[in-house]
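Note that this complex is displayed minus one protein chain, with the remaining chains in position.
Chain lettering (A, B and C) follows the sequence in which the chains are written, and residue indices restart at 1 in each chain.
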Amino acid sequence: MLNYSFDSYAKEGLHEECGVFGIFSDGTINPAYACYNGLLALQHRGQESCGIAVSDDGVIEYHKNMGLVTEVFNNSILDSLNGQMAISHVRYSTAGGSVLENAQPLVMRYVKGTLSVAHNGNLTNAVEIRRQLEQRGAIFQTTIDSEVICYVIARERLNCHSVEEAVARTMQTIKGAYSLLVMSPRKLIAARDPHGFRPLCMGKYNGSYVFASESAALDACGAEFVRDVEPGEIVVVKDGKVNSIRPDFGDKKKALCIFEYIYFARSDSFIDGVSVYEARKQAGRILAREFPVEADMVIGVPESGIDAAIGYAEESGIPYEKAIVKNSYIGRTFIKPSQKERMKSVRIKLNPVADMVKGKRVVMIDDSIVRGTTVDRIVTMLREAGAKEVHMRISSPPFMWPCYYGTDIPSRGELIACNHTIEGITALSGADSLGYLPVESLHEMIGYAPVGFCQGCFTGQYPADITVETFKGKERGGMNFDNKCQGTDN
Amino acid sequence: MLNYSFDSYAKEGLHEECGVFGIFSDGTINPAYACYNGLLALQHRGQESCGIAVSDDGVIEYHKNMGLVTEVFNNSILDSLNGQMAISHVRYSTAGGSVLENAQPLVMRYVKGTLSVAHNGNLTNAVEIRRQLEQRGAIFQTTIDSEVICYVIARERLNCHSVEEAVARTMQTIKGAYSLLVMSPRKLIAARDPHGFRPLCMGKYNGSYVFASESAALDACGAEFVRDVEPGEIVVVKDGKVNSIRPDFGDKKKALCIFEYIYFARSDSFIDGVSVYEARKQAGRILAREFPVEADMVIGVPESGIDAAIGYAEESGIPYEKAIVKNSYIGRTFIKPSQKERMKSVRIKLNPVADMVKGKRVVMIDDSIVRGTTVDRIVTMLREAGAKEVHMRISSPPFMWPCYYGTDIPSRGELIACNHTIEGITALSGADSLGYLPVESLHEMIGYAPVGFCQGCFTGQYPADITVETFKGKERGGMNFDNKCQGTDN
Amino acid sequence: MLNYSFDSYAKEGLHEECGVFGIFSDGTINPAYACYNGLLALQHRGQESCGIAVSDDGVIEYHKNMGLVTEVFNNSILDSLNGQMAISHVRYSTAGGSVLENAQPLVMRYVKGTLSVAHNGNLTNAVEIRRQLEQRGAIFQTTIDSEVICYVIARERLNCHSVEEAVARTMQTIKGAYSLLVMSPRKLIAARDPHGFRPLCMGKYNGSYVFASESAALDACGAEFVRDVEPGEIVVVKDGKVNSIRPDFGDKKKALCIFEYIYFARSDSFIDGVSVYEARKQAGRILAREFPVEADMVIGVPESGIDAAIGYAEESGIPYEKAIVKNSYIGRTFIKPSQKERMKSVRIKLNPVADMVKGKRVVMIDDSIVRGTTVDRIVTMLREAGAKEVHMRISSPPFMWPCYYGTDIPSRGELIACNHTIEGITALSGADSLGYLPVESLHEMIGYAPVGFCQGCFTGQYPADITVETFKGKERGGMNFDNKCQGTDN
Partner (left out) sequence: MLNYSFDSYAKEGLHEECGVFGIFSDGTINPAYACYNGLLALQHRGQESCGIAVSDDGVIEYHKNMGLVTEVFNNSILDSLNGQMAISHVRYSTAGGSVLENAQPLVMRYVKGTLSVAHNGNLTNAVEIRRQLEQRGAIFQTTIDSEVICYVIARERLNCHSVEEAVARTMQTIKGAYSLLVMSPRKLIAARDPHGFRPLCMGKYNGSYVFASESAALDACGAEFVRDVEPGEIVVVKDGKVNSIRPDFGDKKKALCIFEYIYFARSDSFIDGVSVYEARKQAGRILAREFPVEADMVIGVPESGIDAAIGYAEESGIPYEKAIVKNSYIGRTFIKPSQKERMKSVRIKLNPVADMVKGKRVVMIDDSIVRGTTVDRIVTMLREAGAKEVHMRISSPPFMWPCYYGTDIPSRGELIACNHTIEGITALSGADSLGYLPVESLHEMIGYAPVGFCQGCFTGQYPADITVETFKGKERGGMNFDNKCQGTDN
């Protein structure tokens, strides 16, 4: 099975965890096909597995598998998924432990019939809740937080009058990041955690209601953007009518993941009122002011550095050039060259337009530096192509801390910025100069928009306390078993 | 994906539900490879999906997928499954609703660590238990009884001191047919329902203990047969030592499925002390005495009628001939001819040795008649090949009633014997005469061995009461949702 | 891709090279579907690759691929192959060098339009002809003799008035074994070499004419057997009319491969007037007379030893039993056990019915011994199952010489009978006694039917001279390049 990664080479493995898409149709749009288009537009948020669950008068059918949306679905599968509403999911691909069991949406049966859940984010107290549930006789068949969420909803449903109330009660129990789509036999429910870590927005297509991780997915199925689901809000669609529930979560800090603007989201998405493309260009403009340099051209590392490069060029007056070409046919199955040929290999995925670069002073923009290996290769590549000077500009602050809310920033030991000074990184990269976006500029980057954001990976200050359990559990997948189940019984 | 069925054409869809195989190794045999060989030997009991779960010091890894054992496993997968014990499963393939979710073993985590279950049989009160569990907050992700069993074990484990005690308590709750392999972090547990509907035996390979649905699977991995697990018995292997537990189930009738001898099991298996091959030959001998006829040859419908045909020939003195050749390359993907060519099509899968049959009086033995379509085709085929007379002998009594214990005998409306007299069936089949094994001879068939057996499908008298719920739920898969989940919430 | 071999384990790799099937339809039968059924019936003659070419008013479409018939074809492919006539082919699977390029039928364009060829057999002068053609500018894209045949036909066609005349001229040039189906834009031509090494027969279905390697393939598509194509005969079907051409080949010895009766062909086929099943039973009867022994049962190694076992039992009066069960789910993808477990492994594919064999004197029949490894394993298996005595009877004479006519009998160094006396083989096999069918009995085996046959592999006396080139080229595939092309240019 072929998996194509979105810039995985350049990004050294920084990934979003998931994307969700759901629709309650008024009959003018086929829910399964709408999900297909929506998932295609969200594919960059997860390439490991994907799935669509459709509810037909309360009967659910679903299809999910490892692979890209175009690999997992075809016309005959989509045609078999009939119904009035649907939720769907793309999941991010880890290097090794991908297992089908963890694919979403989760579909299950509980006391009130069927329940389907699609979830983007990471809970910070999943381990504790799981342990409590086990102590009351629960069994777990996956290693994803979403199963915990399902369980809590099922339990809460026994003590209240509707599934939306059960979701509201569940949100008082679970902590961390979640943008959630829940499908009961008659209702489509969208919910976003009180901090609003992960994006979630609502659109409309005639009388159909659509929910998606990003607004670009609304565009893809022809829906119009209505508004973002607000942090802590529950939106319920039933019988074609929309209701909003806002449980009291006390005083929660708004904390959208700032990296959605910097890298995760698509340039053509709007998140919490801010244009992603404009934010990236603005980061480039700020870098041009903070780290000016005399140069002949500004270039961006494709694709993620291009928007900021255009902004840097605009602000500095230095011409923007497309001096690096990316081979879009190279995906995850790309055969890696042996270690000794590694330096040369970057020219398979990325190749400079040599005659443009030769003898020139180049400003090169990328969105982040994680382990530092990519930047080194790109600087070397430009030098070999004859660049006289290479000035690196990074459109985010240095990564210094782990993320507990659904991204896979590696441990501190692997983060180059934790172990080196700016001068050290500059030296290692081989660049003539290096400038990171200042942490203080993040608010300017989003145009001083009234969006509270989480910048924990840059500052170590998180919007909520992190328990020791969560801290220990900080690793890919988040849970302490994958498809390996640790045993403890006597 | 290719699935080869075992005689599915001739049998019109009579299938066993599953086969199980497990091993607790002393280190002299690789558990995953032992399971692979064992499952190969049990493939006839299920061709839909298969799986192996291995426990390595309490950490479980597993692999399961749709397809045959040779399709699902290869060396690299087997090599990745390391550990000291393993359980494994083959599942029977329905025509349409095969879903990966239902593949076994089920692997889950509960309060005491990991729990894996492989299950052969059908519960008769799964729906009731499921409903009770749901009313206490449980969620279900599959449609198989085995998930119910896991849940009950997990709950019972909270109230007792060991997993084997939890299994014992579970056996007081669940009703129906089950031969069960349970793997906890340190123990391998084999359990058989108090009626002993499905076979389960124990073998030994050096200091390793092996459990399998049939003794032929012990042969396949080089193990020696030790004994059958007895109805109502729990066998626990821990630290290389075997313990037997016999909970009190009151006065339960022994009720091994008699069809294991007639058709399901392999000829080379021993079940509850009786040789399957010998029982089949004996059925042939009884038929020869009960329904003698002057004829030139005795032939068996391959493969399932051959053993009885040898017995009939031996008893009657009429020569045994292999006058029908079966094409072993035709499996499930075989392209069916259009309706109008159906009568001819039987010669693709089965073809007579025409010169043997021409002008001859033939006794033809098959193991059963379900809907009556196969027997009709075979008689026609022999007539077209020139047979002067065709005398059908069936090595089992007529199917009159459904099975609630793990086979897929169709509803009464489809059973030819429910709707026609023997004369009527003879006429429909086109045979010159027809003889069924008398119900009264079943005990003679197994040599008057002290094996209590269930003959409910012939007599309608079952060893335990069947609830209305079970009666209604009598359909493939047994549960009232497949991967369609019926919704009920408001 | 899954390949299932026909008894490959037991046979240690003795294989036929190919099977052919063709049809000229009168419109009452779909040529592609007829070929599909015919190839299914011939699958035992080749499992490497298969193909069907259909001619629709002179326009040819074809489909061929590696794999079994059920793997390579499906309804949508068959539906796309429309036309009035078709030829098709199954090719035998070597261990390694299977290449798609060598799949048949070959389809090509020459001066008179299209030409398709399906070929069973091996030429003995292909290398010489190929060299001559190359010296006149020819290029070769495959390594099969069939391409040479196409070339010669294309050349001869330039000098004569019809394609059948070109075929006749070609038959004066090519030497060795060939049963040939040739499809020109308007004609279906069947031809058999003057010695008649390989079988080829003709059938009829309404007004449609069918040709097949074996009569069982006629049965499979509902056609009636008409007659064998005679050695040296060319049968031409055009406009629904049949013509026979018999070029003068001088005095050629009839030389049907005797191993067709012993092992290659299906039991339900008739070849050159002789029933294969009857010949095999007769071999058993002869063995019973030549090598009588006191014993409790006669068994056959499944499947190829069963017919002779029935004959032995009939002649000797010792009961026939099915005391070895073959697992039909084990094909080529079967994972081989490691060397040290090899002796045990035979019980995966074959397993004795232990209680039948225990303490008994067993006569065991197999069709041949090639390298001697299988017989050793089976004797060991029976001994371990408790057999008191094991008497091997082989329904063919010892293999002593290579075959140049389309089978893969290994080199003399590997043939056990070339390197050991009967006593030596008996000792190696561990059997109590061993008896081979005498060479002198082969004629009796086929009922003294007037069939000239080739017994070169037993006697070293071939029906035609073998050139040094052929002798050297004696290896799998027959040609001196596979998809490796040896280079010679300066």
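What to note about this one:
In this section, a residue touches a chain if its C-beta (ideal position, glycine included) is under 8 Å from a C-beta of that chain, and two chains touch if they have at least 3 such contacts.
Given the structure is predicted, the values throughout are model-derived calculations rather than measurements.
Taking the complete complex into account, the chain left out of view touches A, C. Shown as candidates are A:Gln84, A:Thr142 or A:Ser275; the residue that touches the absent chain is A:Ser275.
Considering the full assembly, A:Asp307 is the residue among A:Glu233, A:Asp307, A:Asp367 or A:Asp432 that touches the omitted chain. Screening C:Thr114, C:Gln172, C:Thr373 or C:Ser433 against the full complex identifies C:Thr114 as the residue touching the chain left out. Residue-level contact of chain A with the missing chain is found at 2, 4, 6, 33, 36-37, 40-41, 43-44, 47, 68-71, 73-75, 78, 216, 219-220, 222, 266-268, 270, 275, 277-278, 303, 306-307, 310, 313-314, 319-323, 325, 327-331, 333-335, 337, 341, 344, 347-348, 351-356.
One chain of the complex is left out; on chain C, the residues touching it are 55, 57-62, 100, 106-115, 134-141, 150-151, 154-155, 158, 162-163, 184-187, 481, 483-490.
Heads up, the rule we're going with is that only the chains that are shown with their structure count from here on.
Taking CA atoms, the transformation carrying chain A onto chain B includes a rotation by 180°, reported to the nearest 5.
Every chain gets a centre from its CA atoms, and the centre nearest the mean of all protein CA atoms is that of B. Of all chains, the one whose mean C-alpha position sits at the greatest distance from that of chain C is A. In this assembly, the C-alpha centroid of chain B lies 37 Å from the C-alpha centroid of chain C. Mean C-alpha positions place chain A and chain B at a centre distance of 47 Å. Mean C-alpha positions place chain A and chain C at a centre distance of 60 Å. Shared contact sites, meaning residues of chain C that touch two or more other chains, are absent.
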